[in-house]
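Here the complex is missing one protein chain, while the rest keep their positions.
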Amino acid sequence: MSSCYGRNIKISIFGQSHSPAIGVVADGLPFGFKLDTEELAAFMARRAPGSSDLSTKRKEPDSFKILSGLKNGILCGAPFAAEIENSDTRSKDYSQFKDTPRPGHADYTAQVKYDGFQDEAGGGHFSGRLTAPLCLIGGICMQILKNEGIHIGAHVERIAGIKDERFDPVNISPADFSDLSQMALPVLDSDAGAKMKEAILDAKELGDSVGGIIECAVTGLPAGVGDPMFDGMENLISSIVFAIPAVKAIEFGAGFDACDMLGSENNDSYIVKDGQVVTETNNHGGILGGITSGMPLIFRAGIKPTPSIFKAQKSVSLSEMKEKTLEIKGRHDPCIVPRAVPRIEAAAAIAVCDALLEYKKYK
Amino acid sequence: MSSCYGRNIKISIFGQSHSPAIGVVADGLPFGFKLDTEELAAFMARRAPGSSDLSTKRKEPDSFKILSGLKNGILCGAPFAAEIENSDTRSKDYSQFKDTPRPGHADYTAQVKYDGFQDEAGGGHFSGRLTAPLCLIGGICMQILKNEGIHIGAHVERIAGIKDERFDPVNISPADFSDLSQMALPVLDSDAGAKMKEAILDAKELGDSVGGIIECAVTGLPAGVGDPMFDGMENLISSIVFAIPAVKAIEFGAGFDACDMLGSENNDSYIVKDGQVVTETNNHGGILGGITSGMPLIFRAGIKPTPSIFKAQKSVSLSEMKEKTLEIKGRHDPCIVPRAVPRIEAAAAIAVCDALLEYKKYK
Amino acid sequence: MSSCYGRNIKISIFGQSHSPAIGVVADGLPFGFKLDTEELAAFMARRAPGSSDLSTKRKEPDSFKILSGLKNGILCGAPFAAEIENSDTRSKDYSQFKDTPRPGHADYTAQVKYDGFQDEAGGGHFSGRLTAPLCLIGGICMQILKNEGIHIGAHVERIAGIKDERFDPVNISPADFSDLSQMALPVLDSDAGAKMKEAILDAKELGDSVGGIIECAVTGLPAGVGDPMFDGMENLISSIVFAIPAVKAIEFGAGFDACDMLGSENNDSYIVKDGQVVTETNNHGGILGGITSGMPLIFRAGIKPTPSIFKAQKSVSLSEMKEKTLEIKGRHDPCIVPRAVPRIEAAAAIAVCDALLEYKKYK
Partner (left out) sequence: MSSCYGRNIKISIFGQSHSPAIGVVADGLPFGFKLDTEELAAFMARRAPGSSDLSTKRKEPDSFKILSGLKNGILCGAPFAAEIENSDTRSKDYSQFKDTPRPGHADYTAQVKYDGFQDEAGGGHFSGRLTAPLCLIGGICMQILKNEGIHIGAHVERIAGIKDERFDPVNISPADFSDLSQMALPVLDSDAGAKMKEAILDAKELGDSVGGIIECAVTGLPAGVGDPMFDGMENLISSIVFAIPAVKAIEFGAGFDACDMLGSENNDSYIVKDGQVVTETNNHGGILGGITSGMPLIFRAGIKPTPSIFKAQKSVSLSEMKEKTLEIKGRHDPCIVPRAVPRIEAAAAIAVCDALLEYKKYK
């Protein structure tokens, strides 16, 4: 049972959707770093619902309270801890799902795993709300990384089959990240964004939902970060990205597309540019043998459509062991993808920050 | 720097392609289990090269020697350790790659990471040969799991763009696995297999290489295995599967395809069948909230084309910091995908076995 | 930088003496257990200062707030988290110790380690106050263990050289623990206790302090718990007991005394009693080869005298790099030993609970 992650930055996330509070402890963050709490709050706001007509009307202000780890606003070496109070909770909405599990949710698997003792309210520990503490630590890691010239950004690469442009894998610029972070639906191609918005609202109208893909890039990483085998960058990133609810797929660089290429097409030639060894193309997504090459690190995460839909669905009554039609009410996002963008960035930031500390032990 | 994996079954893999030996220690395997070493050798043979005209002519018999962990052929609770001697090594082939790194390989990233101290011969610790110890432990885990009614199998879902059928995600049968394990190129559709073979030989002819996708399934898993957040089944499996060289992508259930679906299409309805709660479809790939649902666990891993090709490639001389044409000689697989099938199965087996022990702590 | 412990029960402790709050997250506690919060509060009260004239007058009510992990008062499988607000803090008392470190405290070592960024107020993360979260989880573990017939108790074996009787290592009874837990100065021999109290008050009068030894026992443990080598019971217990400030020594069973014995004296003969295999004596302290024997597990922890004394002491000014006389004011315990008793019990409970879960994986 693990809500812990990390070798160097050890995070421990706690809380249920409707428990008194949710939060996180992070041990091992570098000390001496001055935290910008306003920037952190702004990052958290990107994850919070209620900010646009694309997401649920639930208000989760996510105003966090720092409990420890700071001295005069500076990381002091003691574990950083913060909590977010749960206020706007409506537990009554969820009681039925213990007996009649929602398709696509963790209701059934949690029921079996915890012998019925799990807290089902609001999805309990499985709620997307638990990504708020992840974003909190991720936001701190992004500040630490930025201070070392490492930038992380992401955009919606696809929603409901509508594709955005992809990042230029070779010449991607951190300036793009800054623009993207201002958008409710962060895309490179605004036309695609408009169509995506339409598709989301269409699904909403029908009581249905849509999914999509998020593309994330990390620039400014030195070559040599990451370890062989089980602690390669792909391993570290995937093992944290799959902690974000609804993620069902991940690919690095050219990813699945590379599988259809010839070796001569997929191999990225080395060249010398501005006195640096770089690759001409970046199908490897900045990672070879688990270790960074110095090229932008690029990955895409696939997000399934929100399982909470308002259409009637087939389910079963576990107590009666017979089929039962389920109708979900309440407030739910027709598409979680835009709000998942900062979650993906946060997850990447934590993995990269952890790998960077590992790297420093030997330098 | 980690070649260690696992919470309950802790494996530690050692060796370089041309070091005296490679091997593995596995701590925490259940005791009292009688190992079938012939079956294990047969599993290992599926990974070894030289067994068909599709793979390199290098002979790596992979005959392992068990060093500890057994008493009268039964796992005795002490750590299991085994080694495979390295015999057929030609170190001279690799000296040039320290200065002129091969595109798509870890030559350059290892050179930077280890300040030139890495063992470059045969790819050193980054060699695909290091998957032999992984297969050894994976093969043991498969036996342990089989004993509990849990079966793991995989097939080549795609090579060079040529697609095999997919597993029936709902009704997949362990009997299929048995057939697949006998094939040099394990596919469900033999016509597709013939075309794949052709594509591999074409690439070989051209001194080029091709990649592909492997689909893996686990049947017989009880519901309730796996943990939320960072220790979900997707996290556990991806973090070990990316340890296999050339894997660049992974997806569970409907995976990336799910991202284009509506929620009402992707959600798997619950029904009661033979007194059991099951889902009608299996887009979730047997995992919800990181926890098994009792449905077959299904994932696909994307394997990039072998980076070692015989065509001339652009690289750089690191000492001279100028571009240099690279021509690779020697013995290399034009396609690693068929031999990666048992590797994927092995990785899945270890992750599943580890998760199952975790599950038992609380039952 | 680790304030994390455990393989199966993973605890992460946060907070500084004067940060907004201190607290703990514990992941992996068995679910389905009904917590007795009153009993937990009573256990916590044993640790808190201000309860007798033997300890500081600082009031630390230690009233904890449970943030997550419960559903209707029952452990629900999600991580348990709780916080204790810091209220009665007087930060001004500590500012001088950054420049003039207190002998015997972590002031100097923390200053060097954290380059001066540490939170020095009240001892920061090094404060004895941080044992409150440890006691919180330890108290929960004691309830869980009690439910399985496993009891943990401790007494003051020595203060200022005055010795209490020791536990009867063979026939120790949980009933003794119950009595001890009611005493401000828990001893088996009340005369010894009276003398210890006198010695503490004498030291207080002189502005000095005294140390002592705590003896702890665990009864009802089945044989077979604990693992060889690095995860033996001695390893698991010592690695958490040394987390308690001022502990400088630990011994199991006959401990250092065994070193002067002959093998024939120290070896504990096996006998059959009531149909059980037991040992006649218990010099091994219930542990052989790291694994429990079924006999009471017994260890003693040595607590150094409180470093905060009111006598003038020699120290240095770090900024001026010259010697400087230090006089400590404020509220400090002349003897921490009585209040350390529940800390030791808590630490033992966590280690034992963790080992027991490990044991269950294979049973």
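For reference, chains read A, B and C in written order, and residue numbers begin at 1 within each chain.
Keep this in mind: a contact is a pair of C-beta atoms (placed from the backbone, for glycine too) under 8 Å apart; a residue touches a chain by one contact, two chains touch by 3 or more.
Only a predicted model underlies this, so the values are computations on that prediction, with no experimental measurement involved.
Looking at C:77, C:101 or C:186, which makes contact with the chain not pictured?
C:101
Which residue, C:3, C:19, C:96 or C:143, contacts the hidden chain when the whole complex is considered?
Of the listed residues, the one touching the omitted chain is C:3.
Which one touches the absent chain: C:18, C:46 or C:125?
C:125
Tell me which residue among C:9, C:44 or C:110 touches the hidden chain in the full complex.
Only one listed residue reaches the unshown chain, and that is C:110.
To test your reading of the contact rule: which positions on subunit B touch the chain that is missing from view?
Against the left-out chain, subunit B lists 1-4, 10, 12-16, 19-23, 25, 27-28, 31-32, 65-71, 74-81, 83, 110, 113-115, 117-119, 124-125.
May I ask you to list the residues on subunit C that touch the chain which is not drawn?
Its contact residues with the unshown chain are 1-5, 7, 13, 101, 103-106, 108-110, 112-113, 125-126, 130, 158, 160-161, 203, 208-213, 223-232, 234-236, 238-240, 242-243, 245, 247-256, 258-272, 275, 277, 279-280, 283-285, 287-294, 302-309, 311, 313-316, 318, 321-323, 358, 362.
At which residues does subunit A meet the chain that is not included here?
7-8, 30-31, 78, 228, 357-358, 360-362
By definition in this document, only the chains that are shown with their structure count from here on.
Using CA atom averages as chain centres, what separation in Å is found between subunit B and subunit C?
Chain centres of subunit B and subunit C, defined by C-alpha means, are spaced 46 Å apart.
Averaging only over C-alpha atoms, locate the centres of subunit A and subunit C and give their separation in whole Å.
39
In angstrom, rounded to a whole number, how far apart do the mean CA points of subunit A and subunit B lie?
Comparing mean C-alpha positions, subunit B is 26 Å from subunit A.
Touching two or more other chains, which residues of subunit C qualify?
31, 78 - these are the residues of subunit C that touch more than one other chain.
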